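Next up is a structure, given as structure tokens.
Yeah, one chain of the complex is gone here, protein chain that is, but the others are all in their spots.
Coming up: subunit A.
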């Protein structure tokens, strides 16, 4: 059984990752590159301490967002795209493996349809609900310290997943109520706040990116779930 799961997760994940790389290439990637143009322009501009009223308040926050100097990074163009493809393939396999694992634990039929349903639920738990606290960010967006945001994000994914599972899969009404509560708690606690709401890029660019990012995430989870369920169904020989 584990062999079918692993083979299906890799097959579905590679398909989803490759497809998503193509989708990103025409949706999120141009926006990321445009955001970086503004980010670099803001970095290159001499700190206007004398002329800018808020310089003392915003300067340290912006300084935190400079990329680490000297660290290896892929060269722009083909190399950068190649690494993005690899990372997308890994994300596709990761998402497919988690979905198939959860469906296996749950038991019952695993096929394209149930895979798609689990994929949509996974998108809600691991992407849509956490985005309510931490919106998808273009490069150059001011934000709180990375460790605290990652912690809040992963905690929210866990709480949302457990909450959704209780709401959708548990029978007693109080389990469903508990699930709802679990999903809400991270947002009551609140995500780490950015030091400033100002951004170097135009507001509409940021808005376009948020929508593009959510669409890309929704596609990742639903395509992974659909193809992983379909493939597992074929491999395990249950029609």
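Going forward, a contact is a pair of C-beta atoms (placed from the backbone, for glycine too) under 8 Å apart; a residue touches a chain by one contact, two chains touch by 3 or more; residues count from 1.
In this text, contacts and distances are computed from a predicted model.
Chemist: There's a gap in the complex where one chain should be. From "Pyruvate:ferredoxin oxidoreductase, alpha subunit (EC)", "Cytochrome c oxidase subunit 1", "Molybdenum transport system permease" or "Cobalt transporter subunit CbtB", what does UniProt name that chain?
Modeler: Choosing among "Pyruvate:ferredoxin oxidoreductase, alpha subunit (EC)", "Cytochrome c oxidase subunit 1", "Molybdenum transport system permease" or "Cobalt transporter subunit CbtB", the correct UniProt name is "Cobalt transporter subunit CbtB".
Chemist: With the missing chain put back, one of A:28, A:114 or A:227 would touch it. Which one?
Modeler: A:28
Chemist: Hey, which of A:45, A:105, A:188 or A:203 is the one touching the hidden chain?
Modeler: A:105
Chemist: Which of A:22, A:37, A:154 or A:207 touches the chain that is not shown?
Modeler: Only one listed residue reaches the unshown chain, and that is A:154.
Chemist: Can you name the residues of subunit A that touch the chain not displayed here?
Modeler: For subunit A, the residues touching the absent chain are 1-7, 9, 20, 24, 28-29, 32, 65, 67-68, 71-74, 80, 83-84, 86-88, 90-91, 93-105, 107-108, 127, 130-131, 134-139, 143, 146, 149-150, 153-154, 210, 213-214, 216-217, 220, 234-237.
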